[in-house]
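So the structure is just underneath, and the comments pick up after that.
For this depiction, one protein chain was excluded, whereas all remaining protein chains were kept in their positions.
On to subunit A.
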Amino acid sequence: MPKQTFILNGKPVTVNVNDDVRVLWVLRDLLGVTGPKYGCGINVCKACTSHINGKAFNPCSVRVGDLEKTDKVTTIEGLPATVGARGDDLHPMQEAWLELDVAQCGYCQPGQIMAAVALVKKVRREGREITEADLDRIRNVCRCGTYVRIREAIEKGARAMR
């Protein structure tokens, strides 16, 4: 069985599994990294949103064999470290989520936060700030309907991500 190697939350990992298994299952079923959630498996609900080399991606739709050894995969578990947070410290977007008490059931929230961080970074690369239209285009489903607090938290988190 092929060996799959990539960098997960800052550390290289190697798993024995076929190339065509999607990254989501490698993370959840084989590596026990359960922050990214399954909500559809077809890149619609975005509950599994994580980062690859700093950009948002959905591991339900990527074959593990398509990852390079040097690809850096970051899940919600590894998000604080991307800003140098230590110990119990969190990423500013997670802090904003806590301050606004966004989560209800919490199932979609790891994906929401990872999507929010990537969105802020994307608009900053474009030399601008988040707009209402950007928020409207976020595709992550929240079946509890926490959307209003999500919007408020993203704006707050973005301000703290300076």
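Throughout what follows, contacts are C-beta pairs under 8 Å (C-beta built on N, C-alpha and C of every residue); 3 or more make two chains touch, one makes a residue touch a chain; residues count from 1.
As a working rule, contacts and distances are computed from a predicted model.
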Per UniProt, the name of the complex member that is left out, chosen from "Cysteine desulfurase activator complex subunit SufB", "Molybdopterin-dependent oxidoreductase", "Ammonium transporter" or "M67 family metallopeptidase": "Molybdopterin-dependent oxidoreductase"
Contacts of subunit A with the absent chain, listed as residue ranges: 17-18, 20-26, 28-30, 32, 34-45, 47, 52, 55-63, 66, 75-77, 80, 90, 94, 97-98, 101-110, 113, 118-119, 122, 132, 135-151
